[in-house]
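A single protein chain has been omitted; all remaining protein chains appear in their positions.
The first chain written gets the first letter, and so on, giving A and B; residue counts start at 1 in each chain.
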Amino acid sequence: MAFLVTSITVYIFYLLMTTSSGNLLLWSKEELIIGGVLAIVVGALTKNILVKKDLRMLSPRRIFLFLIYLIFVWFPALAVANIDVAYRVITGKINPGIVKIQPKLPNDLSLMILANSITLTPGTLSVEVDEKTNALYVHWINVDKAALKKMPRDPKYVCGKFPEWARRIAG
Amino acid sequence: MMWISVAIALVIFIIVALIRLIIGPTIPDRLVALDTINTIVIVIMIVLGAAFKEVLLIDVAIVYAVLSFITTLFIAKYIEKGNF
Partner (left out) sequence: MNIALYIFIGIGCLFNLIGVIGLHRFPDFYTRLHAATKCTTFGSIFLIIAVMIQSIAIWTTEGISSPESVLSIHSFIAMIALVLTNATGAHAIARAGHRSGVKPVRAVVDDIDGAKIND
């Protein structure tokens, strides 16, 4: 199964890269054959690296949620983050610090989604991860005093609703 | 013409980032500047591909993105440990 998923993903990418090379639909016969052979070889070699027997991302509900998350949650947050950074570049007002948060995420994929989202969203940058307890250390450019009461800090102040979304997508 | 002027503006940004690459002061600072320069070079390739209607430049940009990522990872690993 892992082999099949990897091969099909690789084949789709190959087909995207070689559109309009011939007149069999959009591709020429040679490209289709070579792409298939290469997809089988790559799938056999790397089947344990890409999916690792974890097929939960195949469900259409999770893919749909991921797209919703990208368009309606992640991209507006990225825009806000950029305006925030532009403001700080111009005025020079910073109040930085490194805080520890414990988002309580169950697996590696959701932690990856959260860490990459944190890096590209307002005022935060993931620095270090504790792989045993899934705790994240986040560099925060404008530390909120209200967040410093508890230890580990409340993720609500640092990254808003992102942990719930990561759990919903890959949890 | 429009795309060429965008590319020239981006080259000026690269020169500004290059100053940070030269003056440092620490090695991670230089790595940040290098990463910025890599990103802007990828965008320049795509913009020039649109200017000259040349798909090959965009293919090179994809490969450059992946290779520069691997370069960044290796330099980061080197800084972290002091050797490979």
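In this text, a residue touches a chain if its C-beta (ideal position, glycine included) is under 8 Å from a C-beta of that chain, and two chains touch if they have at least 3 such contacts.
Remember, predicted model here, so these are calculated numbers, not experimental data.
A.B. asks: For the chain not shown, which residue from A:L4, A:L26 or A:L45 touches it across the whole complex?
C.D. replies: A:L26
A.B. asks: Out of A:A2, A:V73 or A:L120, which is the one that touches the chain we can't see?
C.D. replies: A:L120
A.B. asks: I need the residue numbers on subunit B that touch the omitted chain, in ascending order.
C.D. replies: 2, 6, 9-10, 13, 16-17, 19-20, 26-29, 31-33, 35-36, 39-40, 42-43, 46-47, 49-50, 53, 55, 58-59, 61-62, 65-66, 68-69, 72-73, 75-77, 79-80
A.B. asks: Which residues does subunit A use to touch the chain missing from this display?
C.D. replies: For subunit A, the residues touching the absent chain are 13, 16-17, 19-20, 26, 78-79, 81-82, 85-86, 88-89, 92, 94-100, 115-116, 119-120, 123, 125-133, 137, 139, 141, 143, 148, 151-153.
The criterion applied here is as follows: only the chains that are shown with their structure count from here on.
A.B. asks: Using mean C-alpha positions as chain centres, tell me how far subunit A is from subunit B in Å, no decimals.
C.D. replies: A distance of 22 Å separates the two centres.
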